[in-house]
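Only a single protein chain was left out; the remaining protein chains are all shown in position.
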Amino acid sequence: MSSVPVSAFLALALILFCIGLYGALTKRNTVIVLISIELMLNAVNINLVTFSKYGVNPSITGQVFALFAIAVAAAEAAVGLAILIALYRNRRTVNIDEMNQLKN
Amino acid sequence: MENAWLIPLFPLVSFLLLLLFGKKLKEASAFVGILATLASLVYSILVLLERLSEPTYKAETVWLTIGDLQLTAGFEVNQLNALMLVIVSLVSFLVHTYSKGYMHGDERIPVFYAYLGLFTFAMLGLVISPNLLQTYIFWELVGVGSFLLIGFYFYKESAKAAAKKAFIMTRIGDVGLLIGMILLFWQTGSFEYDEIFAAVEEGAVSGTMITLTAILIFIGAVGKSGQFPLHTWLPDAMEGPTPVSALIHAATMVAAGVYLVASMFPLFNASETAMLTVAIIGAFTAIFAATIGLVQTDIKRVLAFSTVSQLGYMMLALGSAGYVAGVFHLMTHAFFKALLFLAAGSVIHAVHTQDIEKMGGLWKKLTFTGPLFLIGTLAISGVPLFSGFFSKDEILIAAWAHGNYGLFWLAVIAAFFTAFYMFRLFFMVFSGEARSEMKNVHESPSVMTLPMVVLAVLAVVAGYVNTPWFGSFLGDWLVEGNEALGHGHIAGPGWIMIVATAVSLLGILLAWMMYSKKSISRDWLSSRAPIVYGIVKNKYYIDEIYNQTVVFGAKAISLFLRFIEIFLVEGIVKLTTAAVQALGKTGAKIHSGQVQTYGTIAFVGLAVLMVIFALTGGYL
Amino acid sequence: MDFNYFLTLLVFSPLLGILLLAFMPKANESGIKMLGVLATLPSLILALIAYFSYRGGNDLANFSEKFRWIQFGGQGAEQSGMFSVNYELGIDGFGLVMVVLTAVIATLAALASFHIKKEWKGYYMLFLLLEIGMLGVFTSQNLILFFLFFEITLIPMFFLIGKWGYYEKEKAAYSFLIYNGLGSAILLIVIMVLFSRTGTSNIEMLRMILNTENAPLVAPVSESLKMGLLIALLVAFGVKLPIFPLHSWMLRVHVEAPPSIVMIHSGILLKIGAFGLIRFGMGIFPEQFADLTVLLAVLGVINLLYGAFLAFIQTDFKMVLAYSSISHMGIVLIGLGANNEAGIQGAIFQVVSHGLISALLFFLVGVMYERTHTTTLANLGGLAKGMPIASGFLLAGAMASLGLPGMSGFVSEFMAFFGLFKEMPVLAAVGTLGIIMTAVYLLRAVLAITYGKAEREFVGISDVRSFEWAPILVLVGLIVLIGVYPNVLSEPLQATLETILMGIGG
Partner (left out) sequence: MDLDTLLSFEWGTMTPEFIILGILTLLSVLDLFLPKHVDRKILGWIGFVGVILALVSLVSLIGHETTSILFDTFRLDSFAIAFKLILLVGGALVLLLAIDFNHNEGLELYKGEFFYLFLAALLGAMMMASSGDLITLFVGLELLSIPSYILAGMRKRNLKSNESAMKYVINGGISSAITLFGMSYVYGIAGTTNLKGIATVFGGISDAQHIYILGLAFFMIFVGLSFKLASAPFHMWAPDVYEGAPTPVTAFLSVVSKTAGFVIILRILLSVFGYIPVTQEDGQQIPLLFAIQDYIAFLAGATMIIGNVIALRQHNIKRLFAYSSIAHAGYILVALTAMSFVTFDAIWFYLLAYALMNLGAFAIIQLITMKTGSEDISHFAGLYRRAPLLAVAMGIFILSLAGIPGTAGFIGKLNIFMGALMVDQAHYVLVSIMIATTVVSYFYYFGIMTQMFFRPAADEAKISLPAGTTAVILFTAIATILFGIMPNVALDFLHTNFNQFVDFMR
């Protein structure tokens, strides 16, 4: 029924992942960095869902896995933001490149 | 004879006793030493008498086990050993006695006698060794004895230097001996003299090997007997107390080289080259040292150079197959040279200087010493009827008979020089007027003169045991039952004796004219050929040459090695550590504190891995 | 007589001392020192008992012990007898000699440590630990156990140098640690390769397995691998010995460590290198070893000359002795290079004799330093006036060290060269130059100290006194004993020699 090939979904996921990675590694604003990480995790979800439908031997497990991943991602983001706030209280900045007290 | 091994032990005992109780005994230590040596003297005379009738005795026990091969130690009494035993113990005894007077008042007498004891022990041990290894062992020990006694006045820089020099110079020779004997062992499979000779007899050893080993062993002898080119230590050794010079550096130790060659004679005899080398070195040393002796002004140094030259004679004799002659001269020389040294010591003891320029006219003052010194001088100059005459004659005959004509004439000239400088010495010391005022010059006590008397007597009569006129007992006895050593008496043309007498008398005459009658001016040579005089006066600058070459060379090598040490060895280490540190530094820099850098690096790492994986299409 | 646990007792008896010391009050100086010395006695006594019972015809095999210790790789491996490391002690003639030497020198060094000025408690505890390590090294029959003891010697040394040494002590301690660390690291690789590829670490087993055709192995051990391992061993023990380019650490140690520790260090620790080379190098890889003899002999001659020439220009007596140690270890290598009875025995003799001699010399250095507070040759001189006895012994020590007959040095030197002249005469001839140089530098140094004009401030100083006599007399006594009647040493060794030579096929 579907005319969209598997490879398209996978490519999408890969691209999404890379965008996320790029964002996470380059953006100065920590919030954006966290969001980028979310992006990466969502890329994974796309993968999982794709495979659970069009995989070599499809199964429902993929979607379960995706659900878990989403939940975990949410938790991670929450914690990340919480820590960011704590940091902001002391440092009055969310610029990631200003967090360089610990080095060498 | 079975207990001949006791002979060396007496002095050893005295050595140990003095080490332990010397402090308390003080002057009395002298008696310990004297008694010990007396004991060995008596015993060795007995052994000699016994040996006259009985055959060689030899006893050995295992000393060192190396796997299945066993090295032995023991003792042997053959003619040569027996003779040497007597000579050594006799001279040693006399010197011990003499020193009682000479060293009187020195608070280190116990040490002195301890050292003497050690030396005597080593020397006696050396002469009864039945094998090369044992010989080498005692060979080194006598070296130490001499080293200690030369450096007896340790606080004198000169004594320190002399001692060091003596030890090192002789050690150079010793190494030659060591190599020689080890090589010989791997050729013949034994250190035992008789087995070695047997092996050489049946031609188990190749000719070149024989020559090589013989020469190596001879190098050892050269070192000990102060032969050219290793002679320079002997004159300096005069820094030691005079009795020591008499015992070690005239009568016994320096003769050890000759003794070694003599006891290895069959080996040398098997190689023409070796024999020739020995002869040439001997003859050259004889004349070479004699010339130096002509111009020295230190009484002991004159004697020292004469010793060198006389040893040269003995080498010449052995080198010319004159086994008997060599040993004979070794014996006579032991007596008269010891006498001369003791006499010189008595002179020094009297006038407190060694410079003959300052002496003179002592004949009347030293009524004992003078005549005794004269006897010694006559003997060494080879004046007929004195012991030296006969032995030297034997040597000349040997040299001639063996066909070393050139060397023969060298020896004759050397004999002339000898007579000349010895009497130069005599006249400058005893005749004429005192050249510097000396107060309270007195004759030495009898404890010093008596030993000299004994030696004087021997210096006169010792020659008659082996003469062309009354038969050659010594010779026949020495070679008895061992034809490898050559004949007891070598017949030579009669004119040789005439010539020898002539040159010696000529020398005496010349000396008399120059130094006593003064009909010829003393600076005859120095004025005519100052350069030559200078060269000779400075002993041909041998010492200087060595300093410039050998010593400097060693220093240079050391410095070069230090350079390597600092820049190569240490440098590499420093480099590595620096590299590691630098690596750490850069590593630390990369940890910039930028969290995104960290992520990036992780990702890059991942990417690299995946790329490699992708390119290699998988699996390395 | 029953010898169970004998060696364990022998090795670990200093532990008792350590425990007792732990309960000593810090301040009680004399008590601590006494205890420290006493604690070294049990092992000494036991060692002597072992020696004499052996000379009395007792078989050394009776001494060996064996207990299950570590089992790697699970039951499967254990059933097949693989990868089990047992606690096994034992001695052969060589080991016995080394144990006696260790025990003797340890006791004497403990006496010498009376010169130590501070924190005696810690000092003696470490000292005893060090002794345990050394005794263990010479008795362990198992590579891993050997390594354990080997490292146990490392740590106390680090502290002893770093805490009780002289001016540059920490630097010295570090270079000691790093060099030896590298050495033992390489050694560990060798051990582990052998262990994990053959499945055993017992020395005898290894010797058998590696020298029999197609013996059962965990993984193949090629000839080239064997050669590689042997060379690695050479490097590993070469650091300890030390062999020429790897020696700079031991100079620092000789100069910076307190004399009593240097006695131990150059007396025994350096010898572990030689011990290892003979025991493992020759023992386990005889064939490969035979191919390396030339290399060894050359290295030996280099060591001999290099050390001698550098000692010749040193200005500090300790440095002279340090380089002289290098030079004398060259003789060990020469002996091994000869690779025949005489050579190997010479090497072993040199190990023992140099152990005694350098212990003596460094003890005397300690004695003199205590009086004069300097070891610089230029500042010394004429000590024979102030302290004749000490000077006399110093001279004796020098004579022994330059190979004077009648003292142990000669016998070993003679045998080493004796052996080498059989195999490679020319090289040996070159080496004999070292004999001369030895005399040169030693006399230069010792005469500079004892002879000549007496420095003014050294006139009133006291000579050898009270406890200082013991070490001097014992050491001199042993040196002369071995020199005069070498068979006391050579007879216990014969059995060991034979086993080694059987391996070589000599």
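The first chain written gets the first letter, and so on, giving A, B and C; residue counts start at 1 in each chain.
By our rule, contacts are C-beta pairs under 8 Å (C-beta built on N, C-alpha and C of every residue); 3 or more make two chains touch, one makes a residue touch a chain.
Fair warning: this is a prediction, and the values are worked out from it, not measured in the lab.
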{"item": "Touch partners, limited to displayed chains, of the chain removed from view", "value": "A, B, C"}
{"item": "Of B:V62, B:A204, B:M513 or B:A588, the residue in touch with the unshown chain", "value": "B:A588"}
{"item": "Touching residue (missing chain; options C:I144, C:M157 or C:A429)", "value": "C:I144"}
{"item": "For subunit B, residues in touch with the removed chain", "value": "580-581, 583-585, 587-588, 590-591, 593, 595-599, 601-606, 609-610, 612-614, 618-620"}
{"item": "Residues from subunit A at the interface with the omitted partner, ascending", "value": "13, 17, 20-21, 24-25, 30, 33-34, 37, 40-41, 43-44, 47-48, 50-51, 55-59, 61-62, 64-65, 68-69, 72, 75-76, 79-80, 82-84, 86-87, 89-91, 96, 99, 101-104"}
{"item": "Residue ranges of subunit C at the interface with the undisplayed chain", "value": "68-76, 83, 144, 147-148, 150-152, 154-155, 158-159, 162-163, 169-170, 174, 177-178, 181-182, 185-186, 188-189, 192-193, 195-197, 218-220"}
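In the analysis below, only the chains that are shown with their structure count from here on.
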{"item": "Pairwise touch network: line, ring, star, complete, or other", "value": "line"}
{"item": "Chain closest to the middle [Cα centroid of all protein chains]", "value": "C"}
{"item": "From subunit A, the most remote chain by mean C-alpha position", "value": "B"}
{"item": "Rounded Å distance between subunit A and subunit B, as computed from the means of their C-alpha atoms", "value": "97"}
{"item": "Mean-CA-position distance for subunit C and subunit A (Å)", "value": "65"}
{"item": "Junction residues of subunit C, two or more chains touched", "value": "none"}
{"item": "Subunit A residues counted as touching two or more neighbouring chains", "value": "none"}
{"item": "For the subunit C and subunit B complex, residues of the former touching the latter", "value": "245, 247-248, 306, 309-310, 312-313, 341-342, 345, 382, 384-385, 399, 404-406, 410-411, 414-415, 417-418, 421-422, 425, 428-429, 432-433, 435-437, 439-440, 443-444, 447, 450-454, 485-487, 490-491, 494, 497-498, 501"}
{"item": "Subunit B partner contacts - residues on subunit A that touch it in the complex", "value": "21, 24-26, 33, 96-97, 99-104"}
{"item": "Contact set on subunit B toward subunit C in their complex", "value": "62-69, 136-138, 140-141, 144, 151, 154-155, 157, 159-160, 163-164, 167-168, 171-172, 175, 178-179, 182-183, 185-186, 554-555, 557-559, 561-562, 565, 568-570, 572-573"}
